[in-house]
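A short write-up of the structure that comes next.
One protein chain omitted, others in place.
== subunit A ==
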Amino acid sequence: MTAYLLKRLVIAAITLVLASMVVFAVLEIVPGDPARLMLGMNASAEQVELLRSQLGLNDPLALRYLHWAGGLLHLDFGRSYTYSVPVLDLVRERGVVSLPLALIALALSTVIAIPVGLYSASRRGHAGDAVAMGAAQVGVAVPNFWFALLLIYCFAVWLRWVPAGGFAGWGAGIWPALKSLILPAIALALPQAAILARVTRQALLEVLSEDYIRTARAKGMPYRAVLWRHALRNALIPVLTIMGLQFAFLLAGTVIIENVFYLPGLGRLVIQAIAQRDLIVVESVVMLLVAAVIAINLIVDLSYAVVDPRLRSRE
């Protein structure tokens, strides 16, 4: 188990270094000058040059990479060109929105998907299964920004239960902050739940056709107990894999939903920074996300071992 963990950690470290090089190189190739963007169309070429040197943009590429990567090692992510504040501050401000939102959405999606998947698998071929999977199909197909707008018109404009958008901030209290995250979380969770329900159903069906399930039933174990105790646990590995991927997506891939609800999340920070060529923000945030994805994968790998004792003893 320790060797297993160690190996995973070394692979993770190498991945991080390679990713940092790729991220840096790609962003430096993209055309566009942050200084010109900050100064606008009326500034002279000399002005732009002056700002470039003030920002340190005229240093050689390799030097800038080492400077940036060296900073990352002791958690110094640099300063944003446009906002002129430390990148880490920006990430922290956005993280307190994106992280809870991703967690709520993931929880919602799991709470919906697992029971639906279980139900569908156990009623395979029946009307209930068809209805549930039909609904899941619709859930996958519906564009989430459209669904989000539907939610806004229903719950914010018509019923006025929640605000139409924006984030109240945790400083305003837990409830107002949660209220501004409910609709976005639902909008994010539904398509994810649809996918997860289908994966759960599929995984369960595979397990349910195994011999040991038949044996368990044959020895007189109630169907419900077989489903919960034997089938679900064995079906969890693909489900966990998908959940890991979904969490990584929910953390940063939610810019459309963030725009519709004008939430100050990580996704919007990255998109804004790309548009403004705030390269250091993009580079640092992308690296953080790479690290987060690697960490999530690590956790998923470890949770396999929890779910499946064979993985624990194998190494």
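Just so we're on the same page, a contact is a pair of C-beta atoms (placed from the backbone, for glycine too) under 8 Å apart; a residue touches a chain by one contact, two chains touch by 3 or more; residues count from 1.
Basically, contacts and distances are computed from a predicted model.
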item	value
The complex's invisible chain, by UniProt name, from "ABC transporter substrate-binding protein", "Cytochrome c3 family protein", "Acyl-CoA dehydrogenase" or "Multifunctional fusion protein"	"ABC transporter substrate-binding protein"
From A:N144, A:T254, A:Q276 or A:N297, residue that would touch the chain that is not displayed	A:Q276
Omitted-chain contact residue, chosen from A:L118, A:V260 or A:V300	A:V260
Residue, one of A:V10, A:V138 or A:V157, that touches the chain absent here	A:V157
Contact set of subunit A toward the excluded chain (per top definition)	30-33, 36-45, 47, 50-51, 54, 82-85, 90, 93-94, 97, 145, 149, 152-153, 156-157, 160, 163-167, 169, 259-265, 268-269, 272, 275-277
